[in-house]
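The structure's right below; bear with me while I get my questions together.
Right after this comes chain A.
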Amino acid sequence: MIWLSLEEFLAMGGYGSYVWGSVLVTGGALALELVLLARRKRAALLAAAQASRRRQA
Partner candidate 1 sequence: MIGMLAWIVKRDLLLAGRRSADALGSLGFFVIACSLFPLGVGPEPAALRSMAPGVLWVAALLAATLSLPRLFSADHADGTLEQMLLSTEPLVLIVAGKAVAHWLVSGLPLALLSPLLALQFGLDSRSMAVLLASLLLGTPILSLVGAVAAALSLGARSSGVLVALLALPLYTPVLVFGAGAVDALGAGGGAVAHLLLLGAGLGFALALAPWAAAAALRIALE
Partner candidate 2 sequence: MSGHLTPGAGTVAGATPGAIHRANLQGRARRWLQFASPAAFYGPAGTLATLLLPLSLVLALVGLYIGFLVAPTDAQQGDAYRIIFVHVPAAWLSMVIYAAMAFWSAVGLVANTRLSAMMAGALAPTGALFTFLALWTGALWGKPTWGAWWVWDARLTSELLLLFLYLGFIALQAAIDDPRRADRAGAVLALVGTVNLPIIYFSVKWWNTLHQGASVSISSAPTIATPMLLGMLVMALAMWSYAAAAALLRLRCIILERERQAAWVARLAQGEHA
């Protein structure tokens, strides 16, 4: 462990906003992608269910 305290870790030698800005945006973007994919899947299944209900009707 090279950091002596949590404050030091978060500060990243003064470059905290750049480093954490990178890490958080990356993680957030990838998580957002997964969320959007889940929504897309739900929408596709909903459309399929509606289409089949209409065919049966």
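The working rule: a residue touches a chain if its C-beta (ideal position, glycine included) is under 8 Å from a C-beta of that chain, and two chains touch if they have at least 3 such contacts; residues count from 1.
Basis for inclusion: all candidates are chains of the complex that A comes from, given by their letters.
This one's a predicted model, so the numbers in the text were calculated from it and none came from an experiment.
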item: Complex member touching chain A, one of 1 or 2; value: 2
item: Of all residues in chain A, those that touch candidate 2 in their complex; value: 1-3, 9, 12-15, 18-19, 21-23, 25-26, 29-30, 33-34, 37, 40-41, 44-49, 51-52
